[in-house]
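Of the protein chains in this complex, all but one are displayed in their positions.
This part shows chain A:
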Amino acid sequence: MSAVVRIYIKEMLSVLRERRVLFTTLLLPILLMPILMYGPLLFFGNAARQTQAQVQKVGVQDLPPVALEALRTARLEPVPTATPEADVREQRFQAAVRFRGGTFTIYGRLSGATQSSLVVGKIETALRDYKDSLVAQALQARGLSPEVLEPVRIVTQDASRVQERAAGIFAFLIPYFLVIFILNGGQAVAIDATAGEKEKGTLEALLAAPVPLMQVVLGKALATLTVALAAALAGVGGIVLGGTLVRGLFSGLLQGTNPDLGGGLSLEPWAYAALLATSVLFAALMVSIQLSLGIYARSFKEAQSYMAPLLLVFIVPLLLLQFSDFLIQQPWFYLIPAFNVMLLLDGLVKGSAEPWQLLLTWGSTLAYAGLALGLAVRSFQREDVVFRN
C-alpha cells in the first residue's frame, strides 16, 4: 500500500469517527437544504392560500356601496373607519381603502412578505374587477363591445431551455451551494489534517516518517477532496431531493407563489459528468489552498479564522451569478480563478454551457489547482511554517 493511500485511509477514518464532522458536513445539508430552500415558500404559499380562503376585515372610508359589495364578494369584510392609514400602521387592519375624488387609495404594510400585502392583493383584484365592470357598462351604454379595449392579444411564452426551467428560480442557487459546500466540507478536514495535527503534536511524528512530503500532502489532499465533494453532493442532493418532494407532495401549498419553483436538475448525462468534473477541479483548487492556510496556522482556531474570509471572497461573485444573464460574457471570464467555475456551473445547470467554456475553465482550474498544490507542498517543506508555534 502506498504512503498516499495509507495517509488517505487514516484521514478518512478520523473523519468517519468524528460524528460532529459527519453531521455538519454530510447529514445536515441533506436535512437542512430542503427546509432552507423550500420551507419559506411552503409557508408563504400556505399563508397565501389561507388568506385567499379566509375572510379578513379591512378598513374602508367613503367607499361606494357597489365597491363594498365587490370587496365582500372577494371574501373581505369592510369595516368603516375614519383613519384608514393609521389603522393599518397600528395593525388594527391588515389593509384599508379610501375613496376620494375618483381615486381608491389602498393602504397596506408592503415591506417584505407580509400578510398585509396578500390582503392588499385581494383588494386590488376586487377593485380591478369592479373597475372593469364599470368600463364594460359604460361601453355597452354607448353600444360598444368591451373587446374594443383589447384589439390584439398579447401572449408571453417561456422559451427557456428545459434545464433552465427545471432549475427554475433556484438556478443560480445550485452552483452557489455547490461552491459553499465544497468550501465548508473541505474546511473541517483540511484544518484537522494540518493545524489540528500541529496543535495535537502528531504532525512531527508523521513528518519524521520516511515518506516524501509530496505523498503526505497528496494523502491529506485526497481525503479533504473526498469529504468536500461528498458535502457538495449532499448539499445539492438536498436541494434536488427537496425540490422533488415539494413538487410532488406539497404542490397544493404552493398556490399563490412563483410557478417557476424549480430546484430540480434536468440535464443530459454528459452535463452531469461535466458538473462533477468541474466540481472536482474546483474542489482540488480549494482543498490545496485550505491545506496551505491550515499548515500555516498555529492552531485549529487560527486556521478557522484564516479560512472564514475565503468563504466571504466567494460570496460576491456567487451573488453576481443572479445577474449572469445581464453579463456580456467574455472568453477571459473563464480564466478568472473560481469565478470561471461559478459561471460554468451556472451555464451547465441552465443547459447553456459551450464546449470552449468547458475547456477554458477546466484547463485553467487544473493549472491553478496544480500551482496551489505546489504551494501546499512548499508550505509543508518550510520549517518556519511547520514549526510555527
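Operating definition for what follows: contacts are C-beta pairs under 8 Å (C-beta built on N, C-alpha and C of every residue); 3 or more make two chains touch, one makes a residue touch a chain; residues count from 1.
The definition used in the following text is that contacts and distances are computed from a predicted model.
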Report summary line: The chain not rendered here carries, per UniProt and among "Na+/H+ antiporter subunit C", "ABC transporter ATP-binding protein NatA", "Aspartate carbamoyltransferase" or "Helix-turn-helix domain-containing protein", the name "ABC transporter ATP-binding protein NatA"
Query raised in the report: Of A:136, A:211 or A:366, which one is in contact with the hidden chain?
Result: A:211
Requested in this report: State which residues belonging to chain A touch the missing partner chain.
Outcome: 1, 3, 6, 10, 13-14, 17-18, 200-202, 204-205, 207-212, 383, 386-387
